[in-house]
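The complex appears here without one of its protein chains, the remainder shown in place.
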Amino acid sequence: MLPKPTPDSRSVYTVHVRFRDTDLMGIVHHAVYLEYFEAARIEYLRRRGAEYVDWTKQGIHLAVAEAHTQYRRPATFGDTLAVEATLVELTGATARFEYRLVRSAPDRELVAEGWTLLVCVGNDNRPRRIPEELAAPLCGPETHPLSPDRQ
Amino acid sequence: MLPKPTPDSRSVYTVHVRFRDTDLMGIVHHAVYLEYFEAARIEYLRRRGAEYVDWTKQGIHLAVAEAHTQYRRPATFGDTLAVEATLVELTGATARFEYRLVRSAPDRELVAEGWTLLVCVGNDNRPRRIPEELAAPLCGPETHPLSPDRQ
Amino acid sequence: MLPKPTPDSRSVYTVHVRFRDTDLMGIVHHAVYLEYFEAARIEYLRRRGAEYVDWTKQGIHLAVAEAHTQYRRPATFGDTLAVEATLVELTGATARFEYRLVRSAPDRELVAEGWTLLVCVGNDNRPRRIPEELAAPLCGPETHPLSPDRQ
Partner (left out) sequence: MLPKPTPDSRSVYTVHVRFRDTDLMGIVHHAVYLEYFEAARIEYLRRRGAEYVDWTKQGIHLAVAEAHTQYRRPATFGDTLAVEATLVELTGATARFEYRLVRSAPDRELVAEGWTLLVCVGNDNRPRRIPEELAAPLCGPETHPLSPDRQ
């Protein structure tokens, strides 16, 4: 039986906007949001005991097959953003995550939303089943919360 | 009367994959495709006499409001990619571009596809009408082709 | 009289390594350290009341003229790094900053060291005197410390 996403399939990652993230207008470049999504997603895995780099060494990759972003309000250098990542769908070889970026301070405004479809592939880049020992924790709650200095 | 996209509303830009574009698997990171799309789009404008930086200085920005990408096949360091940018829709304040990335050599394989919705905004980040002197050439053919060393 | 650096000409900025910062080996790409240095330097200015983007709008830029980095130990995804930026020299048109990157946890190891020489330039990219209202706070202590969520 394939595990299913639950109300616990959600984590929040904090990102600090760097100067290099911004563009000619002084606002975060639109490609950088995908990096924020990715950081939140890898953190999501880590807090459930799944170290992305370790999986990679075993020849298991979660490759991005499709990505979508809607930009709501500009983020600027110095902003602190909360990136909420939610696992919304899991099939044998794919996982779909949704993201919400909210400015932490001062206004809690929605900055961007998006989703990515991931496909589990091997070293040969062909789709393969997500291993059960990865799928099960993926749907559950955080089991490895971060130390305060990392949050 | 608003100008409309024509069969000439298309340009091809060549991009060379850099090592830093690649990730842990040695393939181009998915966020980088948006940079390739952007380079092709700005080149599209330039070949029609519209220098993006000049427009920015006049307080006219084409901000990305929405972006979508489908990843078909991995691109790796050393690949040369042809990025085809096509203007498919123009309204008073928005422009929609579609993109196709094809590996130039050796196989002409489709690497990725996508689109971006752009909104014309002023320095206050509020939507505003695309100036006519920008809209007209946007729909037409290339008038400023590049010198051979830039193609 | 030109102000001089003091023992207070030092600030520490916290950076969280993102996945996209890392390379094929899973360690932080060497070019990214210059982004960390920059983030720490701009934060240094901000904590002394000098908003970099505001200065840019007034046509005052601190352009990097020379940069040097020594890489001591690899940093990896998920590391929290403390970047110490120290102003060590100020002349009429130049400022020299030194940097030390230390892993916050678990080991306090030195990850990298470096320095950058900055030249004050105008919009014409020609060297010009650093304005006194920028030079004075540059040498002093932090006057605008960050809120807890930003540190």
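Chains here go by letter, A, B and C, matching the order in which they are written, and residues are numbered from 1 within each.
We take it that a residue touches a chain if its C-beta (ideal position, glycine included) is under 8 Å from a C-beta of that chain, and two chains touch if they have at least 3 such contacts.
This structure is a prediction, so every number in the text was calculated from the model and none was measured.
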item	value
Of B:A39, B:A63, B:A93 or B:L117, the residue in touch with the unshown chain	B:A39
Missing-chain contacts mapped onto chain B	14-16, 18-20, 26, 35, 38-39, 42-43, 46, 52-53, 56, 76-78, 80, 104-105, 147, 149-150
Footprint left on chain C by the chain that the document does not show	24-25, 30-32, 34-35, 38, 53, 56, 61, 63-71, 74, 125
Footprint left on chain A by the chain that the document does not show	20, 22-24, 26, 29, 31
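Note that in this section only the chains that are shown with their structure count from here on.
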item	value
Distance between chain centroids, defined by C-alpha means - chain B, chain C (Å)	33
Rounded Å distance between chain A and chain B, as computed from the means of their C-alpha atoms	26
Inter-centroid spacing, chain C versus chain A (mean Cα positions, whole Å)	28
Touching two or more other chains - residues of chain B	24, 31
